[in-house]
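All protein chains but one are shown at their positions in the complex.
To keep things simple, chains are lettered A and B as they appear, and every chain counts its residues starting from 1.
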């Protein structure tokens, strides 16, 4: 959210973002909008399903791919990756507020904390001793930074983020409200009927350009560290267990849980509501669809799924009853095959 | 929680809430309780499974349906919807504390915020410029209201609710602790191996009489708005993606996630732990059972399910093995059918 209203000419946008301009370079825009937007606004189209809306648009300009350039009734900024080009233009037109250097009088900053003078520390923030906040960081209202934790330059914590003691966060990261980084992992040793807590002594180490969603929780390592590599994108309400490692540029959608000590490779995409068991190794470039449940390691790049989509409930109940008797059904087919093999030349599947 | 101890006569309750009273109208109650409660208390029974407890009750009065009136050993307030009548009587006997108008000295309210003089602003609350808080609102301790956000009259934010900039909330809403409304959606454009953040510039618009559970997160629109219509009930730890629209009086149980741009109709009921994919359209009056996974649009009113209930683990593993070979099993049945068709008059199912 910002109130930016500075105008930028299409010619400048084309040059800055590597677009081919079809239209008057002196035309200017001040904000982005959907295809239903109007004069002075810029939109984008990434999906051919919206071609009808493109034809009717009254935007000043549209970012689109080469194949759609002829269909655009207004100025077009043509790019082979219109979504990314749009994202960069939108960030230019709607920049986050720049840091307002200084420490709010209601913030509590321990004597031994190191706050860069170009950082902004908001109201009711608490920063403990030994913490380091880098240049141009923004620590928004009600956030907490524990002892010895550090934020690299240009990192932003939004409201009430909790960065527990010892956590290391890189540069240009963005943590959304309610995110908790460095909570204890779930470590319990059974002793008779009860549990002995296993002290959680490691840290969380987060690379540069990582985004962490609202109310997402990332546990510190038990021994050693939990590691989130550069460029990772985590949506809301994700749970990352202790000693998990996530490779660079992996993106994980909301409500996914990853159990302890699992390693996930680089450039993976994990859909929402997925669950990944503990102590697994998921390789690079692996896609898990939404609601997928991963219980074994996966090394082969590809797309994996286990979603069972809903059916009308009476049909579903019959299906479930069949699933519950599936072991018996398999045996019955085997028996039919054997009977057939006796009476004829056919034979059953050896895998049965 | 409240300490209300005012007594109300059954005759008054019957008139106010449209009940038929079986018993002395001068009897009075001061609080509600289960059927195990005692003198001066009122309970309800909505489920015939508790008829045994009804027979033994020592309550002063019970709210119940006409069919149970003869089974009640104490005074009865008869209503065709005893659950709703009970809810209204309980709210009368146990009202939330009325707002205590004023701003706590530790709250930080920006000069440009508009706080109705009849609103209560609690300790350590932060309200940014341009925010509007309506009459008789209660903003409980440690909550945050961003710039330009607004709360309609009689809305209550409990502890540490986060209402991000620009969010519009209607009248008589109730937001539980830790709820976050207006966090960024998960918008990322792929560019080579890495991601470019797509600025999230829309708002969240919430109608009247909406309840939002603890630690639930609702993302702002990317462009345009996320919309929650009047009377919607959201339980705890729900995730609502950007640009989702939810129709009036839809109720969603805990831990459900709804991905971006999906539209859900009015009067739907969605069970706990459900997952609804992005860019879908779910019509009115649709029920999704708990743990249901929705991956396609649904227009036909009805109940839909995909839950697979647990089985003893050894049996379950055999079932899973069968499921994994189900494609082969289908082919084997087809082969048996073909063999049968050759040797006799039968033939297989064309759907195979």
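Things worth noting here:
Quick note on the criterion: a residue touches a chain if its C-beta (ideal position, glycine included) is under 8 Å from a C-beta of that chain, and two chains touch if they have at least 3 such contacts.
Note that the structure is a prediction, hence the values are computed from the model and not measured.
Only one residue in the set B:13, B:33, B:138 or B:169 touches the chain that does not appear here, and it is B:33. Among the residues B:71, B:114, B:190 or B:267, only B:267 touches the chain that is left out of the figure. Of B:11, B:102 or B:340, it is B:340 that touches the chain left out of the display.
Touching residues on chain B toward the chain that is not drawn are 1, 32-34, 43, 81, 83-84, 86-88, 90-91, 94, 106, 123-124, 141-142, 158-160, 174, 176-178, 209, 211, 213-215, 231, 233, 235-237, 248-249, 251, 253-255, 266-267, 272-273, 290-291, 307-313, 316-317, 320, 323-324, 326-327, 329-330, 333, 336-337, 340, 343-344, 346, 348-349, 351-352. The missing chain lies against chain A, touching residues 108, 124, 126, 142, 144, 146-148, 160, 162, 164-166, 178, 180, 183-184, 186-191, 193-199, 201, 215, 217, 219-220, 223-224, 237, 239, 241, 255, 257, 259, 275, 277, 288-289, 292-296, 298, 302-309, 311, 315, 318-319, 322-323, 325-326, 328-329, 332-333, 335-336, 339, 343.
Here, only the chains that are shown with their structure count from here on.
Per-chain Cα centroids separate chain A from chain B by 25 Å.
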